[in-house]
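Below you'll find the structure I mean.
Every protein chain of the complex appears in place save one, which is left out.
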Amino acid sequence: MTDTTQREQRFTRGKDILDAVDGTAGAKVIDALVDVSPELAHQIVAWGFGEIYSRPGLEPRDRQLVTLGMLTALGGAEPQLEVHINASLNVGLTPQQIVEALLHSAVYCGFPRALNATLTAKKVFAERGLLPVH
Amino acid sequence: MTDTTQREQRFTRGKDILDAVDGTAGAKVIDALVDVSPELAHQIVAWGFGEIYSRPGLEPRDRQLVTLGMLTALGGAEPQLEVHINASLNVGLTPQQIVEALLHSAVYCGFPRALNATLTAKKVFAERGLLPVH
Amino acid sequence: MTDTTQREQRFTRGKDILDAVDGTAGAKVIDALVDVSPELAHQIVAWGFGEIYSRPGLEPRDRQLVTLGMLTALGGAEPQLEVHINASLNVGLTPQQIVEALLHSAVYCGFPRALNATLTAKKVFAERGLLPVH
Amino acid sequence: MTDTTQREQRFTRGKDILDAVDGTAGAKVIDALVDVSPELAHQIVAWGFGEIYSRPGLEPRDRQLVTLGMLTALGGAEPQLEVHINASLNVGLTPQQIVEALLHSAVYCGFPRALNATLTAKKVFAERGLLPVH
Amino acid sequence: MTDTTQREQRFTRGKDILDAVDGTAGAKVIDALVDVSPELAHQIVAWGFGEIYSRPGLEPRDRQLVTLGMLTALGGAEPQLEVHINASLNVGLTPQQIVEALLHSAVYCGFPRALNATLTAKKVFAERGLLPVH
Partner (left out) sequence: MTDTTQREQRFTRGKDILDAVDGTAGAKVIDALVDVSPELAHQIVAWGFGEIYSRPGLEPRDRQLVTLGMLTALGGAEPQLEVHINASLNVGLTPQQIVEALLHSAVYCGFPRALNATLTAKKVFAERGLLPVH
């Protein structure tokens, strides 16, 4: 099997997982990179999803909980948080659980990070007709 | 006294301080949360303001100086910085002192953080008719 | 009921949860604060645990997954990460799941944060006789 | 020589370097500060460029490589990253090298920081007619 | 006046302020740099203290309040925080005010940053015989 074939296979495996987790939001990020850094697009898909997300040791919903925590703490990652709040809903977390996780973040990251993340969640929930959250 | 009454009392105590410090800007943040995370709104008010801001050990203007330093250093907290530059003016800091504090931040956080914070201050000062700062 | 009694009740409620989640590691942090900032100790317990951790909307193990993500992303929070890797084990996450969550963090925070967190986990696992992780 | 003259000389020296490195983008930042914090503008120019950038120990292109790394890692510094991706092109880095440096950042800062930086580069390259990057 | 003389004068002016604010702790940092980066030592003194700290627009105690906020929020800056908690005491802030400022930081940066900063304050207070803080 050639290197090129291996590379394509790894991309394909990652793309299937990306689509399952992130839906169309993931594909949009990949498309936005095509004329500036196709290699970054490739690595997000082939490595991030194909090699890490694909591992069996942690349930998809658990991966999203960890990811919500990281993206909230990093700050300035609202576009990625938007993708992953969608992903969290896609893999079975409820709006209530997401909102609770972001409230929990206030304890460790402070209110500004919790606020920015919660207002990003509000935007996603509005687009999906999930407001108000009770 | 019931738990619910206690909870309401704590919110009311915090709300009075929030309004005194942040004016209408604080209330807007609270309103934005009502349909997505009313608990986060409650905790910002009842805990952040009712329990921490209400403590006598540090003057309101001193609390805003510390807060300006933190929000500048965190980065990505421009919406909160906007609220707290307004708050700083409300509790008696002058535009000159605010600008000087943000210049000082260049020493510890570097120019990008100082720049983003100063341009946020410019926006607030413009809205309040406080430009130019001499 | 007096304010002092309410305050003590809130502390007691939080302390029970802190002990259940963090074991002796949490109590050590609280003890270290007693002569410098007893109020910070009080707020960690009464608010962090009594008001946020006590909420039913997210399972204890899910709270630790979010917390592992946040502490890894923050950086410089290794002492807290040590407490919460212990806490994660206490509430039912396996060493394998913790290690997988920290591997996952490489995708969002990069290798240095993932490395520091994983070596902190190694220290905790060694103390608890849980090495090697298979 | 008076203090004022020294101050003006230091500004002039820095301004020449700022213009050479950042082109009109640097001047715009300085202009935006004139009515809010002329001292911050002065210090960016006189100190940042006049004293640090002017030093001979590191080639201008090498300074931009370090700067790209820092601004990507900081997060929330997209406006400054935009200026410095332009600067990187001005001092001889190619779009391919810039894109490669930002891909490299994924290893140390994770994909969200790499993504935000790469999409900022895309914006700059589009304005300068440099897309697609091959 | 030659460039070298100007440079020495700027250093001397900064050194006087550094000594007044940071006492021997500042001098130790400068000494540690002498064989690796004398220029960084020079710039901290001549620029940080000679040009920024020396400005009249903000009282020394106010500069330290902003600085405490920034160093707490940055994380990983415990050595600098140690210097500046000493500096805060030198310019008239009380241990109670410092502890209160660090408690306040929990609202904006979360408990891990507040904890690390408070335990750094504890170390400084212990060295100066200021424990317990009442």
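Chains: A, B, C, D and E, in written order; residue numbering restarts at 1 for each.
In the analysis below, contacts are C-beta pairs under 8 Å (C-beta built on N, C-alpha and C of every residue); 3 or more make two chains touch, one makes a residue touch a chain.
A quick note: this is a predicted structure, and the numbers were derived from the prediction, not measured.
Across the whole complex, the hidden chain's contacts among the shown chains comprise A, B, C, D, E. Here one chain is not drawn; of D:L33, D:A46 or D:L74, the residue touching it is D:L74.
Although one chain is not displayed, its contacts with chain C can still be listed: residues 75-76, 99, 102-103, 106, 110-116, 118-119, 121-122, 125, 131-133. Interface with the hidden chain, as seen from chain D, comprises residues 48, 52-53, 55, 57-58, 62-63, 65-74, 80, 96-97, 99-101, 103-109. Touching the omitted chain from chain E are residues 29, 32-37, 39-40, 43-44, 48, 70-71, 74-77, 79-80.
Here, only the chains that are shown with their structure count from here on.
Repeating the A-E interface with over half of its contact pairs identical by residue number, the matching pair from B-C, C-D or A-C is C-D.
Farthest from chain D, judged by the mean position of CA atoms in each chain, is C. The chain pair with more C-beta contacts between its two chains, of C-E and D-E, is C-E. The copies chain A and chain D differ by a rotation of 120 degrees on their C-alpha atoms, rounded to the nearest 5. Rounded to a whole number, the gap between the C-alpha centres of chain C and chain D is 40 angstrom.
Residue positions of chain C with contacts to 2 or more other chains are 39, 43, 48, 52, 55, 71, 74, 80, 105-109.
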